[in-house]
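Structure below; questions to follow.
As you look at this complex, bear in mind that one protein chain is not there, while each of the others sits in place.
When the chains are written out, they are named A and B in that same order, and each has its own residue count from 1.
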Amino acid sequence: MSHDHLSVGHEAKQEQGDAHPRHELSQQAKRIYAIRELLIEKGVLTQADIQRQIDYMEARSPANGARLVARAWVDSAFKARLLADPKAACAEMGIDATSINEFVVLENTEKVRHVVVCTLCSCYPRPILGRPPDWYKSFNYRARVVIEPREVMREFGQELSDDAEVRVHDSTADIRYLVLPLRPPGTEGMSEQELAKLVTRDSMIGVVDPLPAVPFRP
Amino acid sequence: MKEAVGKYRPGDRVRVRMEDRPGHIRTPFYIRGKTGWVERVHGEFLNPESLAYGRDGLPKRPLYLIGFHQAEVWGEYSASGRDKLYVDIYEHWLNPA
Partner (left out) sequence: MPRGHHDLGGTPGGGPIDRSEHQLEDWEILADAVNQALGAKGIRRTDELRRIREEMDAEHYRSMSYYERWIASAETILIEKKILTREEIDRKVAEFEKRWGNP
């Protein structure tokens, strides 16, 4: 979806892309249009500065993360590089992780599952996965996952035995965490592209395992 | 894994300080006073407590990944005894345990 209509000069007209007519927006929401125009008038920002950020986020989605994971699943040397230096491994795959200050990849195993949260705000590996889902930012997730991760995972459809260990990471500083989920059984011989389709965003946050190799047939 | 930068090394037991002061704090309330171990040395980073007020955040402070047993963090943790919780904590919020 193009967002060119967000550029300056279009405020006067009702835009096709607006879900709500602008006069119906909340007072708080309206203020961003005013702030944007004032910042541009005063030369603090340019429209290009703003568009650059819109384009940057548009290019970022969980598909990037899925590519990294699928490559790690088929290529154990790449996996080792990904775990040792995630930013360099991203660069190998044409994924720009340079704006992450410190990037750590957490490898799931049969016995260990990781799950990531930012209880204090909503820190998330945006350069890799794009914007976080609303639930990740929600009060309920932030309050509950540190104290009852298995109950939260169960809500997402993930059951784990007591044998397995759950490791919750509360991302309180500049480190950004990405979960490298466990490769599902029965996926030998699948191509990287097919494997990437099994890697969901939620599996890279860690609340669930990736999709199984075959669709569930009741 | 970074070279040793501060006081602590992986494996050291540490206790999170039981402080309660105003300002922008990135040590969550629930982890204060808890004892864990150094899992990883992240390196040195600008101090968010100072950056939050427009100051330069210098000098950089050592930052660690600290691991905790869930059963030791929450009195009522009823799930697997193996479960763990990891938090990124600055050295100035840690004491040796």
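As a convention for this text, contacts are C-beta pairs under 8 Å (C-beta built on N, C-alpha and C of every residue); 3 or more make two chains touch, one makes a residue touch a chain.
Just so we're clear, the structure is a prediction, and the values are computed from it rather than from any experiment.
Note that of A:E110, A:D134 or A:E188, the residue touching the chain absent from this view is A:D134.
Interface note for the absent chain: among A:A89, A:V104, A:I128 or A:V146, the touching residue is A:V146. Listed for chain B, the residues touching the missing chain in the whole complex are 20-25, 28-31, 48, 51-54, 57, 74.
Taking the complete complex into account, residues 3, 5-6, 11-12, 14-15, 17-23, 25-39, 42, 44-45, 49-54, 56-57, 117, 119-122, 131, 133-135, 137-144, 146-147, 152, 155-156, 170 of chain A touch the chain not shown.
Here is the rule we go by: only the chains that are shown with their structure count from here on.
Those residues of chain A lying in contact with chain B across their complex are 101-102, 104, 119-120, 146-150, 162-175.
Taken together, the chain B residues at the contact with chain A in this complex read 26-28, 30-31, 40, 42-43, 45, 48, 63, 65, 70, 74, 77, 79-80, 82-90.
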